[in-house]
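Apart from one protein chain that is not included, each protein chain of the complex appears where it belongs.
This part shows chain A:
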Amino acid sequence: MPTASEPALSVRQVLGLERVLAGEPEVVAGASQLDRPVRWVHVAEAADVGVMLSGGEMVLTTGVLLAGDVEAQAEYIRSLHRAEAAAVVLGLGRAFPATPDVMRRAAERCGLPMVVLHRPFPFAELTEEVQSRLVQRKFAAVSLSEAVRTALTGLITAGAPLQRLLDEVAGHSACPVVVTNLAHRVLATAGERSAVDDVLRDWERIARQAGGSEGDGWVRAELGGRGERWGRIVLCGYRGDGATGRLLADRAAEALVLHRMLGGPAPSWEEQSAQGLLTDLVSGVVPARQLLPRARAAGLPVNRRTFVPLVVRDGEPAQLDRVLRLLGMPGLVAELADGATAVLLSLARDQDAEALATHFATRWRTESGEHKTVVAAADPRTVWDDVPAGLREAQHVADAVATTPTELDLPVVVRLRDVHLRGLIRLLRDDPHVQSFAERELDGLLCGDGTAEQELLPVLRTYLATGRNKSRTAQLHHVSRPALYRRLEAIEARLGVDLDDFEQAASVHIALLAHDAQQG
């Protein structure tokens, strides 16, 4: 039989050709098999034609050598069936004025389409027409295959990302293209947005349907190499003919495998998928509601869940993902544009979100060995539409934490309420009024020879952050109390303030927070 990637006409298509119609064809057996591909058309009068066939042929005959021999007629049909011929066409005439019943019954029994021509014509006309159509199709397939291969190879060698490759495939297929891992988790998609969303909406059900027939235009190709399968690419609802769809899927699969093999230590496709989703959520460019199908398809449980947005600075996404798996917590992990890593936990409604966030953060500290690092969290969100605001809140908390002196004890999970004034200042850091206020208040320390900035600023920072606790400040800076007093006096002199006065100290503190927020 011809392979699926070899373009062919079906028996039905051949019978529909104008030249054939003129011969008044009648299907007398095997009517349910007319969609069989015809690889070639072969004229044969020999009784032992079966041995000359290699499968997929439409055999044309007048039956001149079979007339009168009932056993030979039945055997002729059976041998065609054994040779996997696509169909047999019998021209009625001198040998057989009417359909031979023995042949018809034999063909029906083995499911071989048998067609009689009531007005036979020279077979050469038919072979010429079908052959030239087949050759044309083959040529078209080869050139499409070449064009797609060249385009994809060009993209790969230019270092294009996965998405670019898929866009190219979708351009040829004119239908949604989806790449999944073996667990049916969607890693990437391409195609018209609304069509892709339609496909993803019910992805879980569609993807798991066993077998996956290609009759409905779903063309799948496995992704794998070195003896291991790791995913598949699916053309969802390809409208062209099956062979071309298969060819496109196969070319795409080859390119994707190559892309992955050459990818080196780049982020995995799973990471890239989560990254695209979380980045879109944070940016707010796409409404959260529209991202729901993607989130679901990426494996995040979204029905009746509590979402906990977390942001970790200096967190390795792969390591955070590993900790999620260790703990059995569903969630997405991705590095955001600013280098921080976002983690979006999806918890059941009855679970204690705060306790589990702490459990996660504590375990991550242990696993990573980063005993000082904190995890910034937003308040849990029970509505998906609120998740973007939650992620931004966690980002904001992480930013605020970044300027907190590391000597100070922070909880493992830091929330908005833990960053107090620091959080507010962080939000206002780009305001010109705040900037000029900070400059004005700290002028005496900032406009110096540099030594003040290096020596006195850190002391001031600690002194204010510890609530003006002199012994703690001295301890943290490893200086004696008298030495600390001298430095505090120097600071007061340069700034022209009395740090024992609460309002003046508060003003300097706010200015310092604003200054630090600018640096961060």
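In the analysis below, contacts are C-beta pairs under 8 Å (C-beta built on N, C-alpha and C of every residue); 3 or more make two chains touch, one makes a residue touch a chain; residues count from 1.
To be clear about the criterion, contacts and distances are computed from a predicted model.
Its record in UniProt calls the unshown chain "Apolipoprotein acyltransferase", which is the match among "siroheme decarboxylase", "Nitrous oxide reductase accessory protein NosL", "Apolipoprotein acyltransferase" or "ABC transporter permease". Only one of A:L182, A:C447 or A:A493 touches the chain withheld from this view, namely A:L182.
Only one of A:A355, A:V383, A:C447 or A:A493 touches the chain withheld from this view, namely A:A355.
Considering the full assembly, A:P301 is the residue among A:P301, A:G444 or A:P458 that touches the omitted chain.
Touching the missing chain, out of A:A147, A:L326, A:V383 or A:A493, is residue A:L326. Panel shows chain A; residues 182-183, 185, 208, 228, 299, 301, 322, 325-330, 348, 350-351, 355-356, 359, 363 of it touch the chain omitted from the view.
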